[in-house]
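For reference, the structure discussed in these notes is given below.
Only a single protein chain was left out; the remaining protein chains are all shown in position.
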Amino acid sequence: MKKAIAIILLAFIAVELFVVFYKIPFGADRMNVARFYLENSPKKLGVANAVTAIVVNFRGFDTLGEVTVLFLASTALGSILFRRREIHTRLSHLRTSVEASVIVRIAGRFLVPLIILLGAYVFIHGHLTPGGGFQGGVIIATGFLFLLLAYRKFTIEHRTITFVESLAGITFAGIGLIGIFLGKTFLENFLPAGKLNDLLSGGIIPLIYIAIGFKVAAELTGILDTVLSISIDVKQKEIESQTEKNE
Amino acid sequence: MVATNHILVTPIYFIALPLFFAFLLPLLGKIYKSFIRIVPGLMFAYLAWMAVVLLLYVYKTGNPVIVKIAGWAPPIGIDLVFDQFTGFIATVIAILGFLVWMYSYLFKKVEFDNALKYFLLLMLIYAGSIGVVITGDLFNQFVFLEITGISAYALTAFYRGRDGAEAAFKYLLIGSFASTFVLLGILLIYTQLGTLNMADIARNIDKMDPTIKVIAFILLFTGFGIEAEMFPLNGWAPDAYSQSPGPIGAVFASMTSKAGLYALIRLSFTIFDFSSANELLFIMGILTLVFAEGIALRQEKIKRMLAYSSIGQIGLIMIAFSFNTYLGVFAGIFLMLNHALVKSLLFFSASFLAYNSPHKYIKDIQGFARYMPVTALMFGIGVFAIIGFPPFSGFWSKFYLLSAMAEKNFVILIILVLSVSLIELVYYFRVLHKLYFAEPTGEYQPHTPRWNAMLAMVLLALIIIAIGVYPDLVTGFIGKAAHAIMDKTTYINSVFSI
Amino acid sequence: MNTILTILIVVGAIILVGAAIFAVVKRDLILATVATSVISLILSIFYFILQAPDVALTEAAIGVALTTIIFIVTIRNTKRFEDD
Partner (left out) sequence: MSNLQILQITFYGAAILLIAIGLYAVVTKRNLIKIVLGLSIMDSGVNLLFITVGYISHKTAPIFSPSVMAKYKTIHAAAQAMVDPVPQALVLTAIVIGFGVTAVALALVVRLYRHHNTTNIDEIRNLKW
């Protein structure tokens, strides 16, 4: 009964939304400010990828907020799950009950550096090709995820993660603040724009995107590490309950 | 000078500094542990001072301070608007942020790791709330709303108790609904106008297809309404208020709900031009008020009671704004100020009362006034102020509200507001009676506030009394703020004149 | 876009909606999670067709890989099956 009402109500909402969106023609050009972005990201900023120019410069403030959301998520995860460090190191061998196969481990030895290199390539070329700090950061985090899953002894020093995370965050906000100290505005470009499609072009944009790349990689690795350590906590609990029974 | 870009005083610092120090704090903590408490405090103090300076500047010159970001003038880039209205609310939030920090400086459960997270989250929820208020861009407002939301979820689940996670999950669910609605609304506006800047949208709103305009308005109104604790989507609020650490109740009342309300008001007053928006605001306000005060009467736990009373105040504020007259808006802003100050004082003092009662029930606080006279006195001042007795600030806010109603000849509404005040009187005095006149059940060694919490509460009480005795302290600012929010053209022109 | 691509897109959309319904109805949460990663995969192809390579990359990396991983870890540490 409840489900039927929900389905009818949602069908109504869906139809209503569809009717509204059907009024918006598909594939039509309705750019307004976007026209300006497209014209000026190569001209004024020397950035080939217009999405990068918007994400990092025109609407860079959103991106600062977005990085903050990820930072918040990793902090929140820590505060919600109460990671217990000492247990973590003592029981880290419990993360995977079965060791990954030899093939996986050997493949990992060759693959992981390549994955990390690919990630770095993606965020260094963020202003030229598709992808950038976020995508590159995620790719690097996937590399660390592989390590965490394949090698049961592999642990990530949490201090390093915090250090990279903080440093990258300060770099992002700091580059923004330099703009103010130079008498310009927050996050304004203060370096020469350079030639379009050169690696060294786009002023501060590649710098910020590299900082974002490091930050995202560190944050996501931290999140994955925290999430994967849930199982350690659970196993710890099981062991505790078993020893209680035995006593 | 419309746009200031002073190196020491610029609205951008309200967001840039908390984020910068939030990223820096884990490193600072490694150098010297107490930095994690001191550095946020210095920052909050600086920002509160800066807010006052900026507000005085705006008040004296009459020019809003508008900064562009990344060097692009709106609508190309994102802009921050610190005008008489947003500036006033931002200043209130900034001052309360400093007081909340002072209150939690020696917060009891603070061990290193937890303290780090607590102050991080406090800084980020502060940056998010001020960001929602001063940003001039709709999508940017969404991002700040998300920052506020996620820090609020984390703070709700901050304690290990079993109910915190439940409250946080509930909050997260409804908050995700809100963000989906807001996103869809932003998308609809973008497809029609191709811009995300609020002033640009307001300028071109006539160009929107009428149906799409209505749907976009409803989506955004619902989304922001959830954050503002509007009926019927406020089921999360009492749980979140009562499960979070003591001072965070004050943060929710004075910062996050103010940010949501601001977004709602900006939406109805500036961005859209519906005359029926005021009626919608009015109806939702009445429903929120009646529903919340009715439930507050039946609450057994002190923090839940305060939470429902807080929702009721939000309803009153919505009603005041819905009149769309100068006096009504004036009363609304005064109510916002009063609510932020008084609810913070109530939550500050009540969290000590609740902390010492084992199950947080009102009946457990019998005779606590003997053991913690100052806290009880502070709670008493808060109660008198929120009901609207002179000489507290609440008196003036209710006075202006009633005169706004009288001006419009809303006799029934006047009766409603007076009877709501009576209901408030009943449930607050029940607590006061228990606090002062009931016999204590046994010997207590209560946990009493330390000097920092005491100082924060006394400062708040002094502000409340000062405004109550001498309302001209704030009426000038509030008057200009009311003019600023009602004057759509000036807002648009000043944004585009930089 | 030409006709063949159009047909492929329609088929993709049907799979997309089918996967979403499967994800909601299926009681085995692991399979439901796999269905959502299928959704992300098709979406990222759609984004590519709609000339948004940046978003396609992001969706592929976050939606297909990371979200799925954290869901699966959570499910492995709670209950695998949904019960009424």
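By letter and in written order, the chains are A, B and C; residue numbering begins at 1 in each of them.
Simple rule for what comes next: a residue touches a chain if its C-beta (ideal position, glycine included) is under 8 Å from a C-beta of that chain, and two chains touch if they have at least 3 such contacts.
Because the structure is predicted, anything quoted here is derived from the model rather than measured.
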Displayed partners of the chain not shown (whole complex): A, B, C
Omitted-chain contact residue, chosen from A:Ile13, A:Leu117, A:Leu182 or A:Leu200: A:Ile13
Touching residue (missing chain; options B:Lys170, B:Lys301, B:Lys434 or B:Lys480): B:Lys170
Hidden partner chain, residues of chain B it touches: 139, 143, 146, 149-150, 153-154, 157, 162-163, 165-170, 172-173, 176-177, 179-180, 183-184, 186-187, 190-191, 196, 235, 239
Those residues of chain C which, in the complete complex, touch the missing chain: 1-3, 6, 9-10, 13, 16-17, 20-21, 23-24, 29, 32-33, 36, 39-40, 43, 46-47, 50-55, 58-59, 62-63, 66-67, 70-71, 74-75, 77-79, 82-84
On chain A, residues whose C-beta touches the chain left out of the figure: 2-3, 6-7, 10-11, 13-14, 17-18, 21-22, 24-31, 33-35, 37-39, 41-43, 48-51, 54-55, 59, 62-63, 65-66, 69-70, 72-73, 76-77, 80-81, 128-130, 134, 196-197, 223, 226-227, 230, 237
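As a convention for this text, only the chains that are shown with their structure count from here on.
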Chains touching both chain A and chain C, listed by label: none
Farthest chain (mean CA position) relative to chain A: B
Maximum inter-chain contact count - chain pair: A-B
Centroid spacing, where centroids are CA-atom means, of chain A and chain C in whole angstrom: 19
Chain centre separation in whole Å, for chain B relative to chain A (CA means): 31
Chain A: positions in contact with at least two other chains: none
Touching two or more other chains - residue numbers and ranges from chain B: none
Chain A residues within the chain B interface of the complex: 16-17, 20, 23-24, 30-34, 36-37, 57-62, 64-66, 68-69, 71-73, 75-76, 78-80, 82, 162-163, 165-167, 169-170, 172-174, 176-177, 179-181, 183-189
Complex interface listing, chain B residues touching chain A: 5, 7, 10, 12, 15-16, 19-20, 22-27, 67-72, 75-78, 114, 117, 120-121, 124, 127, 131, 137, 139-140, 143-144, 146-147, 150-151, 153-154, 157-158, 160, 165, 168, 184, 188, 191-197, 200, 209, 211-212, 215
For the chain C and chain A complex, residues of the former touching the latter: 52-54, 56-58, 61-62, 65-66, 69-70, 73-74, 76-77
